[in-house]
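As you look at this complex, bear in mind that one protein chain is not there, while each of the others sits in place.
Think of it as A, B and C in the order they're written, each chain with its own count starting at 1.
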Amino acid sequence: MAIIERPTETLVPATATPAYVTPDSGLGVFRRPVQSEGWKSWLFTVDHKKLGIMYGVTAMAFFVIGGIEAMLIRAQLAGPDGTILSADKYNQMFTMHATTMVFLFVMPMAAAFANYMVPLQVGARDVAFPRINAFGFWAFLFGGIFINTSWILGGAADGGWFMYAPNSSVTFSPTNGIDFWVLGLLITGIASQTGAINLIVTALNMRAPGMSLMRMPIFTWMILVVQFLLVFAIPVITVALVLLMFQRQFDATFFSVEFGADPLLWQHLFWIFGHPEVYILVLPAFGIVSEVLPVFSKKPLFGYPFVVFSGAAIGFVGWGVWAHHMFASGLGPVSVAVFSVATMAIAVPTGVKIINWTLTMWGGKLRFTTAMLFSVGLIIQFTIGGLSGVTHSVAPSDTQQTDTYYIVAHFHYVLFGGAILGIFSGLYYWWPKVFGKLLNETLGKGNFWLMIIGMNLTFGPMHIIGLQGQPRRMYRWTEARAGEGFFNLGFWNLVSSIGTLILAIGVLLFFINVWVSHRKGTVASPLDPWDARSLEWLTSNPPKEHNFDRLPTVHALDEVFHRKYEDVGTDGHHEYKQVATTEELLAIEEANADAHIHMPSPSYWPIVLAFSLPILAYGVIYNLVLMVVGAAILVLGMYGWALEPSTAPETDFDQSPPSGGSELEVASHG
Amino acid sequence: MSTETVDHTTEAGHAEHDEHADHGWSDGKYIQLAVILAVITGLEVYASYADWLGPAFIPSLIIMMVVKFVAVVMFFMHLKFDNKIFSWLFYAGLFLAVGVYVALLVTFQFFNR
Amino acid sequence: MADTAVLADAPADHGDAHGEHHSSTGLSNNKLAMWLFLGSECLLFGGLISTYMLYRGRHSENLGPDQLWDIPFTSASSFVLLMSSLTMVLAVSSAHRRNLRNAKIWLAVTATLGSLFVAGQVYEFTTFYREGLGFTTSLFSSSFYTLTGFHGVHVTVGIIMLLSLVAMLSKQRVHGDKAETVEMVGLYWHFVDVVWILIFTLVYLIPA
Partner (left out) sequence: MTFHERTNVQTSEPMTSVASVSSDQISRSRRPVLALGAVIGAGVVASSCAAQAPQDTWSPAGENAQMIHNLQWPIFAVAGIVGLIVFAAVGYAVWKFRDRGQPIPEQTHGKPALEIALTILPAVILAVIAVPTVSTIFALADTTDTECVVNVTGQQWWWEYDYPIADDGSICGFMPTAGNASPIITSGQMVLPVGTKVLVRGTSRDVIHSYWIPRLNGKKDMVPGRVHYLRLETDTPGIYAGQCTEFCGLSHANMRMEVIALERADFQKWLDNELKPYQAPETAAAKAGETVFIQQCARCHQINGLVDPINGELVVSAPDQFVWSGAAPNLTNLMMRNTFAGATWDLLSPQCRARVWEAAPEEFGERFLEGVTPECLNTVDLREWLRNSPAKKPMYADAEMLEVTDGKTRGMPYLALSEDQIDLLIAYLLERK
């Protein structure tokens, strides 16, 4: 039985990662794997922390791929009549750049943080459905790889990430690229959907005793909102993708204008998904910033309930503004006016967030670590993106701006300046929690400043380029329409392309930082390097497999801070005195560890089930026989899943640790 | 968000009392409901042939459809007897779907303005 | 509450021995997840129904809904599906009374009624096809077949789940709370029925 039995008086060393299991079960179909080390422990793991790391690593790999695609695009556009890419390759490049960054980097990166942090922040030992969690990761990975195999199988999708009909029909895009795109996104959609349900149930149902919803850390709140958006938005894109797949594979007529189809149907379905998707991308970063700013300001988040409700409001209003992506598409003035006003309305809760972040810093005690720098950077950069967003909520103005580089500038300030800066803030902030080591602050600051300078050089000039009338998605631009003087398009295009290089060096510094801090292995992180406030810091670095020795009881928002500090001021004066260190708090928890801790055993089936999906997808494109194989694996996986025992039998685990040193009776299981 | 209704004060109470006790109706009542639903279905089919309904035809069909829908969800699916949070989760999706897709179909009507 | 487990997707056999699992709301994880899933399915079927509503009138003269529908036949199969909801609810309430024998019987009856419905749909599709309505014939045909096909696949999956559940109950392979497992399948099945209630009215009864 996968149980950690422990005498309550025993103290566990903070570094103890139970890892002494000799699996003696073979590949018994209806037994569960028990490895806790080696590659099998990763392949079959259901541990939310391992899956979180895997999400992160995979997403970072796709970030690099998407970044290379972006640099090729900018290299092509550095001068007039660029020749680095052909028109065809260029179209594939910007399609895949967007697809990769949106679906394979930012979304899974948010999933990485959510997976790792949400159970820790709510004081749970794992997510609600660990096996489904593992399945979600593998589906995402296989889906991402599947989409990218199109590069070597006849060319990637070339219709833009918005994939407007009828340009996405076979007539206009005869290669298989769009088929790969459609099926790949269906697969990653399944991953997002399962992940979202899982995290909602976790946040709603697995909170530690005493953690009411209004005591939930703000990051978890934002993740909760995002998962609701996902749960309801993914089915919409699924419908659109299925219609497009039937159109391309089975000659359905949904987007065949000659049959009387209306191409605007696709646009509506896509943007009904696509607009909530924008908030899906950016709200996790807002959550991270709302965690980081209070910690380094030594102040609670200003107006926590307002931030919570504005997040929820953004999530809700986000459903009523999709057609602002279609102001030029001929909706008719009534619809345009309605959606224009609704779009302005959504600026209000977004503005509330910026105001609250600023006021969180106001009167604080600010320490500018790298994580903090990225968060402050986000406030500034996102504000620029938000304000340019206001200029095209004004529909007539938008008809001048949409599909120009001005829009490209806008959403990169939102997505790079919002989502990605937030992600990097989170990486620096939580790195010691996840890996037990601090990232180098000097390199980190270099990383930050290069990225800020790089992104402003890259995306700042795009405002000018766009307002001077250069459309998006053009594989080349011409000197004849570049103008002269200060607003010369050639100059600003070159600046923008040089900016990408600086940006790339900045990102490279991050990877160097990771390499440096892990190779030397010297900087073991203190338990609580930032003097943090929320529950994930009430456990070791990295957390034990079961997260908490004792499930904490929560008394307040910012529970950990209030356990560390006491208000000793009188007469309305506040004076905070440290009454405990985190080490001491942890020692208390360990001293009162729960007697029985059940953790789920690893499982073979998530990866098997997920593996069937790309097989099925290749089958749809190439060969029905392959589909049969995929379906067989799918059925096998489902029955294996359903019939698998809920835990590995006790006999599968070693009862006494071979390497000794601990008196614990530990049965671990990956 | 739907989640604010979570009532923590009932937590202990829930843990103790038998969850199965509040599972609604006896079998007999379910059968009665099924008979009513069958009758409504019959009325629907009749309505689709009845000319005398005139302009009330489509509204009456929609009303009967909604009644059937609500009856199944409330009673067969126990939503009426269960914790409110389930209702919130389901209705969030349902009303979002109705709102968004009705708006979508309406924009197609406004196109020629 | 000190004794806590995380085994939600596979409730442990020994759950009773350790008492209730911890949960903030006192509700079952599985049931929360199922209702969320059903909520999201609303948007899936909503999208398909909207597509159909938009395109229902776009077909050639003699191959539209008004020419093809056989209302008495579809009414009969709708009635069958509606009655399967009754048998499903009887299975659930038997399971809650720990009467597994009856539960299994009702589950089997539900699966049979479901199969009858699917058979009816297959018959209907072949009839339409023989009258010349292929999948690619018109916008109406593509969206009709896609909508009802998606529903049919949902029913089929439900039937497989029902039959698997009967088998697993018989072989004692259901882990955890058996009544809850039956209830989960039941929720899914009822939802599929509820969707058909919408389709029956919106697609069949309201003329194009």
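Keep in mind that, in the parts below, a residue touches a chain if its C-beta (ideal position, glycine included) is under 8 Å from a C-beta of that chain, and two chains touch if they have at least 3 such contacts.
In this text, all values refer to a predicted model and were calculated from it rather than measured experimentally.
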Seminar exercise, completed: The one of A:354, A:453 or A:516 in touch with the missing chain is A:354
Seminar exercise, completed: Out of A:210, A:260, A:526 or A:640, only one touches the absent chain, namely A:260
Seminar exercise, completed: Of A:33, A:136 or A:166, the residue touching the omitted chain is A:166
Problem set entry | Chain not shown: contacting residue from A:390, A:508 or A:587 | A:390
Exercise. For the chain left off this view, which of A:79, A:209 or A:332 is in contact with it?
Worked result: A:332
Exercise. For subunit A, which residues lie in contact with the unshown chain of the complex?
Worked result: 86-88, 91, 158-160, 164, 166-167, 170-174, 257-258, 260-264, 297-306, 328-330, 332-333, 336-337, 340-341, 344-345, 347-348, 351-352, 354-356, 358-359, 361-368, 376, 379-380, 383-384, 387-388, 390-391, 394-404, 406, 466-478, 480-489, 557-558, 561, 565, 567, 574-576
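The criterion applied here is as follows: only the chains that are shown with their structure count from here on.
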Seminar exercise, completed: When A-C and A-B are ranked by contacting C-beta pairs, first comes A-C
Exercise. Could you state the distance in Å from the CA-based centre of subunit B to that of subunit C?
Worked result: 15
For this session: Mind checking the centre-to-centre distance between subunit A and subunit C? Centres are C-alpha means, answer in whole Å.
Result: 33
Exercise. What positions in subunit C touch 2 or more of the other chains?
Worked result: 24-25, 27, 32, 36, 39-43, 47, 54
For this session: At least two other chains touched by the same residue of subunit B: list those residues.
Result: 6, 8, 85, 92-93, 96-97, 100, 104, 108
Exercise. Contact residues on subunit A for subunit C in the complex?
Worked result: 124-132, 193, 197-198, 200-201, 204-207, 209, 211, 231-236, 238-240, 242-243, 246, 250-254, 256, 259-262, 265, 269, 550-551, 594-600, 639, 642-647
Problem set entry | Residues of subunit C touching subunit A in the complex | 1-13, 18, 22-25, 27, 29, 32-33, 36-37, 39-44, 47-48, 51, 54-55, 58, 135-139, 141-143, 146, 150, 164, 168, 173, 175-176
Exercise. Contact residues on subunit B for subunit C in the complex?
Worked result: 6, 8, 10-11, 13-15, 20, 23-27, 30-31, 33-34, 37-38, 41, 44-45, 47-49, 58, 61-62, 64-65, 68-69, 72-73, 75-77, 83, 85-86, 89-94, 96-98, 100-101, 104-105, 108
